[in-house]
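Written out below as structure tokens is the structure these notes cover.
Heads up, one of the protein chains got dropped from this complex, but the rest are sitting where they should.
Every chain is named by a letter (A, B and C) in the order it is written, and numbering of its residues begins at 1.
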Amino acid sequence: MTQPRGFLYPRTATGDSSLIPAPPWLYSGDLLTIEYRTDPARVRELLPAPLEPAEEDPGAVALIWADWQSCAASREELLDPVRAQYKEAFAVVRCSYRGRTYSRCVYIWVDKDFAIARGIHQGYPKKLGSIHLTRPHPYGPAPRIEAGARFGATLAAADRRLAQAVVTLTGPAETNGFVNGHPMAHHRLMPSIEKGKGWALDELIESGAASFDGGVPWRGEADLELFEAPTEELARLEIHEPIGAYYRRVGVVWDGGTLLESSAKDES
Amino acid sequence: MTQPRGFLYPRTATGDSSLIPAPPWLYSGDLLTIEYRTDPARVRELLPAPLEPAEEDPGAVALIWADWQSCAASREELLDPVRAQYKEAFAVVRCSYRGRTYSRCVYIWVDKDFAIARGIHQGYPKKLGSIHLTRPHPYGPAPRIEAGARFGATLAAADRRLAQAVVTLTGPAETNGFVNGHPMAHHRLMPSIEKGKGWALDELIESGAASFDGGVPWRGEADLELFEAPTEELARLEIHEPIGAYYRRVGVVWDGGTLLESSAKDES
Amino acid sequence: MTQPRGFLYPRTATGDSSLIPAPPWLYSGDLLTIEYRTDPARVRELLPAPLEPAEEDPGAVALIWADWQSCAASREELLDPVRAQYKEAFAVVRCSYRGRTYSRCVYIWVDKDFAIARGIHQGYPKKLGSIHLTRPHPYGPAPRIEAGARFGATLAAADRRLAQAVVTLTGPAETNGFVNGHPMAHHRLMPSIEKGKGWALDELIESGAASFDGGVPWRGEADLELFEAPTEELARLEIHEPIGAYYRRVGVVWDGGTLLESSAKDES
Partner (left out) sequence: MTQPRGFLYPRTATGDSSLIPAPPWLYSGDLLTIEYRTDPARVRELLPAPLEPAEEDPGAVALIWADWQSCAASREELLDPVRAQYKEAFAVVRCSYRGRTYSRCVYIWVDKDFAIARGIHQGYPKKLGSIHLTRPHPYGPAPRIEAGARFGATLAAADRRLAQAVVTLTGPAETNGFVNGHPMAHHRLMPSIEKGKGWALDELIESGAASFDGGVPWRGEADLELFEAPTEELARLEIHEPIGAYYRRVGVVWDGGTLLESSAKDES
């Protein structure tokens, strides 16, 4: 008797219903990155052992808006774009594990279920949100990518605005920032189905882009505001000092990661 | 140094950001259930070993629409109802495990992220969808719960309609159907982050309501249609013979389940 | 040659595509009403001549959340409930016209296009919003309609929360409030397609329910907050003094109104 197939649920005889196909996952998109310093204690409190704060600049935060078109190897999602297009906003900090510096996404909101599912696999702590980001355009009132161009970005969840920003481009840059530039160190977690039995899955994993392409990054100046909400703590990452802002158009491939350690308790 | 807290991600110093609080989870809602027989082979192909088809009526399917208000023990979500209200549509079959009959949800669509997260924990294979269900009302044109009352129900995902039904109530009933009446036997799955390494989590779990309250079920007659879609296989559960239709208003508490077996491969 | 048909656009050979069918329009729904006093000058500034402030209690405001199922005479929308169900939140004040007191909706947000279209016809100044309202339920954690029951209500537009309230029921009441209890005096406006030519349509109309049914109103106490937003002025109707709060389940029929006066300029 054949077994149900599929990279993820729901699993069927064909595997065609899986919420997401197997990697590799391919992305075309635009990244608006705003980096700033917060109280390093606010970063530290988000890092479970054995992760430790980054040795240098431990209060650095990157808040990133991204406007994506994505697909698996068949690329068929691109032709049914409701299945390919999504937007996200996410907060990244750095941490140290066994002497190496990692990036780590501590909050993230997306607007499609397939993006949530990929995040479950990759250890991104995804919620649904409403994310908007000005797009560059060669004609009409929307900005070109040039000095003086202004891009707006907003994030809301559960009908509350959580963040908004305006970035004014100043000129080409060497990099797209440094906070999100390391491999990601993420936890993949599943509580035991039995109450009080701890985690059924508690993995620390590493992953990063399998390949990357992109245009010249642009530097800018950001005006960023964070707002309180009853079930969100993004605003706890208070803005103490701006670092920089960046805009870049990129192509990315993600194709799996590496297990660093697994700490799930024995459920027997 | 304290550790981040929270039933699920994102985990923080307070635990307040968790996409879902810990169980118990409380629900008030209305269930529209349509039961029919499909080709038993179409059910069997959805059952991974060691699950086997139910001994009696192995082709029975329940397609259920539910209109919920839900919360955790604090009940605070009920006062910010964007965080409490959601709708879902799901297909349930029965199966046999070690000689006992279980219900099993094989497809499910919901319209909120917290419902997705609960489903990940409970082993429901949730996707986002657009679900609508006529609500009973004591005044005006909407139906009362009475003989002759008609309720419509629709399901769409990725901008395609997947199912639609009209149920006409005929009279009070003894039960709300039999397909979804057993404990649930669900898989909780997480692929290894490393390609080709199988499952990091592959559990078969059992769960059911910790408590249940409800009104008199009503029986009805259903007119049900299923539609094809490129990434959905609900329509493969073809309608061969109607069994019955039911409407019931219920209160439910869910408070954890039991691990039946765990088959994750060694990733070392 | 036959002419295109339909109560509203798009008009076709059959008339079946009209965004809304002709009245009568039938509604089943629940109303959560919060009445308070604001600075009467803030009400007056919203009243175009020849409307004048109400003689008594001119600063009274009703902020109303409604959870509707609606249809035209065929009632077919009720069986395809994505076409019947919508929610709205709206602010009502009173005014005086030729010595008679009218109610007038000054702000309103709805979540479906057919509700926008009806509003265009009826003179409601509708925008899209995200509206949520706790629903009573006989089982589980959601409230019954009884003393001590608490209902939450929220309004957002353009990803910003504009209002939120919690109402605690205290007991049955004689009425559902007084601010929204008069015939509505609304303007129907269409700017001239030619710039600087004033209004192509500028009507003052009167309308109200053609028939009404409803349960016993319940009185309650409200905790209401209004929030600023760049393109909204609901919060200008500052809360100076609470009047009361009410919950009622109703059935309503709307079937046209009366033209009071028309002031469109001659465009020739």
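Convention: a residue touches a chain if its C-beta (ideal position, glycine included) is under 8 Å from a C-beta of that chain, and two chains touch if they have at least 3 such contacts.
Note that the structure is a prediction, hence the values are computed from the model and not measured.
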Residue in contact with the excluded chain [from A:T38, A:S103 or A:S130]: A:S130
Chain not shown, touching residues in subunit C: 1-4, 7-14, 16-17, 19, 22-23, 44-49, 80, 82-83, 106-108, 112-113, 116, 120-123, 125-128, 158-159, 187-195, 200-201, 203, 205, 207, 230-233, 236, 255-259, 262, 267
Contact set of subunit A toward the excluded chain (per top definition): 26-29, 69-71, 75, 78-82, 84-85, 130, 132-135, 137-143, 150-154, 164, 166, 213-215, 249-253
Positions on subunit B where the hidden chain makes contact: 130, 132, 154, 156, 159-161
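In this section, only the chains that are shown with their structure count from here on.
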Centre-of-Cα separation between subunit C and subunit B, whole angstrom: 35
Numbers and ranges of subunit B residues touching at least 2 other chains: 80, 82
